[in-house]
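Mind looking over this structure? Questions follow.
Here the complex is missing one protein chain, while the rest keep their positions.
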Amino acid sequence: MDLLTLIGLIAAVSTIVIAIATSSGLESFVNVPGILIVVLGTMAVTLIKHRMSSVVSAFRMAFGEAFRDKTENPLTLILQIRDLADIVRKKGILGLEDYDTEHPFMKKSINLAVDGHSPEFVEEALTHELQQTLERYENAERVFRGIGESSPALGMIGTLVGLVQMLNQMDDPASIGPAMAIALLTTFYGVFLAQVIFLPMADKLQLKMQDEQRNMTLILTSMGNILEGQNPRVMQEMLSAYLSPENRSRLEAET
Amino acid sequence: MDLLTLIGLIAAVSTIVIAIATSSGLESFVNVPGILIVVLGTMAVTLIKHRMSSVVSAFRMAFGEAFRDKTENPLTLILQIRDLADIVRKKGILGLEDYDTEHPFMKKSINLAVDGHSPEFVEEALTHELQQTLERYENAERVFRGIGESSPALGMIGTLVGLVQMLNQMDDPASIGPAMAIALLTTFYGVFLAQVIFLPMADKLQLKMQDEQRNMTLILTSMGNILEGQNPRVMQEMLSAYLSPENRSRLEAET
Amino acid sequence: MDLLTLIGLIAAVSTIVIAIATSSGLESFVNVPGILIVVLGTMAVTLIKHRMSSVVSAFRMAFGEAFRDKTENPLTLILQIRDLADIVRKKGILGLEDYDTEHPFMKKSINLAVDGHSPEFVEEALTHELQQTLERYENAERVFRGIGESSPALGMIGTLVGLVQMLNQMDDPASIGPAMAIALLTTFYGVFLAQVIFLPMADKLQLKMQDEQRNMTLILTSMGNILEGQNPRVMQEMLSAYLSPENRSRLEAET
Amino acid sequence: MDLLTLIGLIAAVSTIVIAIATSSGLESFVNVPGILIVVLGTMAVTLIKHRMSSVVSAFRMAFGEAFRDKTENPLTLILQIRDLADIVRKKGILGLEDYDTEHPFMKKSINLAVDGHSPEFVEEALTHELQQTLERYENAERVFRGIGESSPALGMIGTLVGLVQMLNQMDDPASIGPAMAIALLTTFYGVFLAQVIFLPMADKLQLKMQDEQRNMTLILTSMGNILEGQNPRVMQEMLSAYLSPENRSRLEAET
Partner (left out) sequence: MDLLTLIGLIAAVSTIVIAIATSSGLESFVNVPGILIVVLGTMAVTLIKHRMSSVVSAFRMAFGEAFRDKTENPLTLILQIRDLADIVRKKGILGLEDYDTEHPFMKKSINLAVDGHSPEFVEEALTHELQQTLERYENAERVFRGIGESSPALGMIGTLVGLVQMLNQMDDPASIGPAMAIALLTTFYGVFLAQVIFLPMADKLQLKMQDEQRNMTLILTSMGNILEGQNPRVMQEMLSAYLSPENRSRLEAET
């Protein structure tokens, strides 16, 4: 998760909290039993749906990296790849040994190439690595989407419970309003958690997965080309197709 | 977005505004806090779901080009392609150098051909370009569809907030009606934004993407055929299959 | 659209009109502003979603051919194909020149064969033609399904508008009932248009598309076989698989 | 449809009828105009959606065979196939002529083999037959699913009609309850028809289709193997993979 996701989350929660606070007190929107039904219930259902380890790794992926924006710009990658291709043409594959990069997947692919494995082996190993990464993202997305499907359901269950209780105790008409307000609160909690937090986060994770896939595919393909000794200029032309128009003109400016 | 989309947007908004204005005052449909919950909330959620740059480029794509209808008629393209094929047969590929066209993708493919790249290289570069364009459309469609899914959800959250507040203050029966009216307004805003503006725009973007894909595929395929020196007549027969019946007879009339 | 679709449409509309007319007056179900919101609103939204030409061609396809059932029975086609194969074996391909058929796609494929094009060319041209036809059906289906999705949404918007207006004017309790009745009418219009007219029509168009695809594929495949001079008996055996059991025994009876 | 489907249908309908009958009279749940709207309306809409012949054949497939469970156990088929393979190895393909089987698809494949057609021809003819059968099942499933989608929609239309009428005649408060009860009945009819009868039937038809597909594929594959003279033991080992664990041990016991 990157910084903007965090800002979005804070903005979304603030918007609703401020809207509530300005037109009535916030305290009438806090109902502890209702919060427990929705939160504990969703947690329990999530435990049925997924493995504990999946849930932990999904939350770690989503929140643990909240302040880093790990997905690198394809432009940076392409410039690095051009450097790699230059080095290989000048010093041979072993020249890559001292090349320093921060992108873990590129580092891994350089190591594999330097170790003298065949291009086929390098490609197969990197493909497996790529699939592993995608699977971790898919798992995180699935966990978040699962929570986003369960929490409104548990909100609805809480509201049904509240309505049945209210309808059984209609002796005092004055209490109907507040009782129904409390019943509606669990639906509010469930929809809020799903639509403002978990479903949007699942969408963002899906997006990040596509970015990673594109970046890793870009590296995977170019490593193969480099090992086969392709011309760096041809490669750059080819790779520039991965860029948005602005980045492409920046790339051309740099050449 | 083309002119008709703009007319449709104006017509749709007017229909509803006029319907409201004729049967009651418009002012009872303006509720600033409700508008803020739906609009700011949806914006914040959109920031969680997408990258800022995606959102900006989606809106630029959708609104920035509102008065131009960029998607060219396949008939125009086919006539141009026939000209290109004629030129290549008469003067060779270099004869294309002076050919002038407004379609950026055709211009790019002519440049690549004139530069003396191999047909395989031209095809691969154009295919990458095609995928880039489709990705930009897909991104814009996804952003708009995402907004169209979030805004009714935030409308519903606003209505739940309003209902809970109303139910907690039912002392004065006379205020129940107006309070509930205000609660319902956020649902109205959310559904209106989604169903009248953002979801239809997402559909139109999907359509435009298909048009672009067809046009670009048409150019891509014929450039390959031209570089291999295929007969212009056979090509025209082939390409005419991309046309609707009316356009096809117009093409035959022109020959 | 065939005759039965028209009968179905009339029957569906009558059922509901009669049900209304027998239990109350029809006039209480006619609310001009409500009809305008749903009909004009849906039209405007449809203009945003699709190109004008797509909408026109979708309606022409659906209603213009209302009294003709163009989709031919595969049995008729197979008998014609057997005749064609016989003619080709006896008189050569040029013998087809005088063959008369009403099915436009078969006529086109005969013309192509008689013109002396290579089997590959004939197949490619017919495949393009087939795709064009399918695309026209898909377009019509998409337009109708799009209307069927928008009209209930506009009905709901109309109802929300009506409810807000009613809740703001609850001074006279006697007027609440009729006001809410009017508010509900737009939902009724929207659901009626979608579920009784447009969505079923979209389903029928999808079905017709599959029929056309099967018939055109049948012709396409057999033209190829005929041009390669395959045995008519073997072909008939093969083609009989396209038939339902009843039609198959009828085909065997005719042989 | 097999016997258990019929038992399920009877049990489902009885459960609800008994639940109604024990807590109130059944007569308050019979509303002839409501039944007509839902049943006639759904029939009319079904006529728009499908061809008459499709609807007839779907109902014949679903109800006409209600008391027969035609789908044979794969174990029976595998034992028969082993016999066939044995016969072919001992007496040649013509030895199959006297083999008697009840499964129509196996009978057809034996006939084709005995007639001396090439293995390719047999396979192609059987594949077409298989596709035809699957298409008939798909058609029936689609018809039933279509009814299951339309009947709640017509129930909702009926309820909207009833509510509008009720809201227009609210002079007598005592009549509101019964009027609204009648309005709700059409929703009840629609949901009941869809969720208790047509959608579950569509699911069962889908299941049967998969069974038929597996059985027919099993026969198709083994006929090919038999015609190529493969070893019966190897074939049995191969085919046993189609069986559930219990059936597999039974098969091994029989050998």
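Per-chain residue numbering starts at 1, and chain names A, B, C and D are given in the order in which the chains are listed.
Criterion: contacts are C-beta pairs under 8 Å (C-beta built on N, C-alpha and C of every residue); 3 or more make two chains touch, one makes a residue touch a chain.
Keep in mind it's a predicted model, so treat the numbers as computed, not measured.
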{"item": "Touch partners, limited to displayed chains, of the chain removed from view", "value": "A, D"}
{"item": "Option touching the unshown chain, where A:146, A:177 or A:232 are the choices", "value": "A:146"}
{"item": "Of D:36, D:170 or D:191, the one touching the omitted chain in the full complex", "value": "D:191"}
{"item": "Absent-chain interface as seen on chain A, which is shown", "value": "33, 36-37, 40-41, 43-52, 54, 57, 121, 124-125, 128-129, 131-132, 136, 146, 150, 153-154, 156-158, 160-161, 163-165, 167-170"}
{"item": "Interface with the undisplayed chain - residues on chain D", "value": "4-5, 7-9, 11-12, 15-16, 19-20, 22-24, 28-29, 174, 176-178, 180-181, 184-185, 187-188, 191-192, 195-196, 200-201, 203-204, 207, 234, 237-238, 241-244"}
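By definition in this document, only the chains that are shown with their structure count from here on.
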{"item": "Size of the rotation, in steps of 5 degrees, that lays the CA trace of chain B over chain D", "value": "145"}
{"item": "Interface composition of copies chain A and chain B: same or different, split at half", "value": "different"}
{"item": "Intercentroid distance (Cα basis), chain C paired with chain A, Å", "value": "42"}
{"item": "Distance from chain B to chain A - Cα centre to Cα centre, in angstrom", "value": "26"}
{"item": "Residues within chain D bordering two or more other chains", "value": "none"}
{"item": "Which chain pairs touch, all of them", "value": "A-B, B-C, C-D"}
